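All protein chains but one are shown in place.
After this line comes chain A, so read on.
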Amino acid sequence: MAGFQTAVKKAVTLPCTVRTLSSGVPCAPLLNLAARAPTDGHGHGHGAAGPRSDVPPKWAGGVARSSSSGLVSKTITTSPTSTFTTPRLFHTSATNKDAPQVPDAPYQAQSDSTNRALSYFMIGSMGVLTASVAKSTVADFLGTMAASADVLALAKVEVELGAIPEGKNVIIKWRGKPVFIRHRTQDEISEARSANWKSFRDPESDEARAKRPEWLVMLGVCTHLGCVPIGEAGDYGGWFCPCHGSHYDISGRTRKGPAPLNLEVPEYEFNDAEGKLIIG
C-alpha cells in the first residue's frame, strides 16, 4: 500500500498539459514546480541558464496548491484555453509490426504457367462434382414423379392364351376394369373383316383393332355410360349392353344404340415363347 502511494505521488516532469475545469479555469495537475530548465538551453532561444524566460510574470497569474483539486493555475491575462479535452498519447517505442519477416512487395509468380494447370484442375474438379450433384438432384426429383413399384406391378397382366378355346370369351381384370379377350373363329373373323365399316358410327377397320385376327382384346366398358356389356349377345353376334341397349359387333364396334364409340382396345402384345398375352 505504501509503495503504491509513493508510486502515485511521484512527481514527473511532463509538458504542461492544461485542461479546462468546468468553471473555465485551466488546470494542470501533477505539474512539477521544482523542474528547472536544462543548462544547455536546448535550442529554443532563451539563452543561458537562469530563470526561465518562458515563465509568465507574477502579475499575470501563478500556480497555487489547492486541497480540493491539487494544483491550480490561475491566469489573469486573457489567454486562449482549450475548449475540449484531447488526451495526449505518447509513443516512445518503434512501431511493432505483426509479421516483420513478410516482405512488403506483393507475391509475383515466376512465370505465367506456374500453378496454372493445378488451379484450373481444381476448378474443373469442383465443376465436375457440382455438375454430378446437380444431375443426381434433378434425376432424384424426376424419380419422385415415376410410378412406384406396387403400381408398376399391377400395370401389366399376363393371360395364358392356350387355356382359351376357340369361340370363347374370357373376362379378366386389368387396372380395375374388365378386359374382354375373345378367341374368334374363322367365321367370325371373315364376318368382322367383310363388314362395310366405313358406314359405321365410329368407322374403324377390324385390321386396326386386332393385331392378330383370331384374338380380339378390348376393354369391357360400354362407351355410353360405362356398363359392362354381355358377351355373345345382341343383334350383331358380339356384345350387348343391358343398361341402354347398345349393340357391338364381333369386332367390338358400336352398331346400334346410344354408344358413340367402339369398345376401346388397350395396349397389348403377344409373347409367343410362353404362349402368353401381355396387356399393358
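The rule is simple: contacts are C-beta pairs under 8 Å (C-beta built on N, C-alpha and C of every residue); 3 or more make two chains touch, one makes a residue touch a chain; residues count from 1.
Please note the rule applied: contacts and distances are computed from a predicted model.
Quick one: the chain not pictured, UniProt calls it what, "SKP1-like protein", "Cytoplasmic tRNA 2-thiolation protein 2", "Complex III subunit 9" or "Ribosome biogenesis protein ERB1"?
"Complex III subunit 9"
For a quick check of understanding: of A:124, A:167 or A:242, which residue touches the chain that isn't displayed?
Answering carefully, the residue with contact to the hidden chain is A:124.
Which of these, A:69, A:132 or A:271, touches the one chain of the complex that we don't see?
A:132
What does the interface between chain A and the hidden chain look like in terms of residue numbers?
Interface residues of chain A facing the absent chain: 113, 116-118, 120-121, 124, 127-129, 131-132, 135-136.
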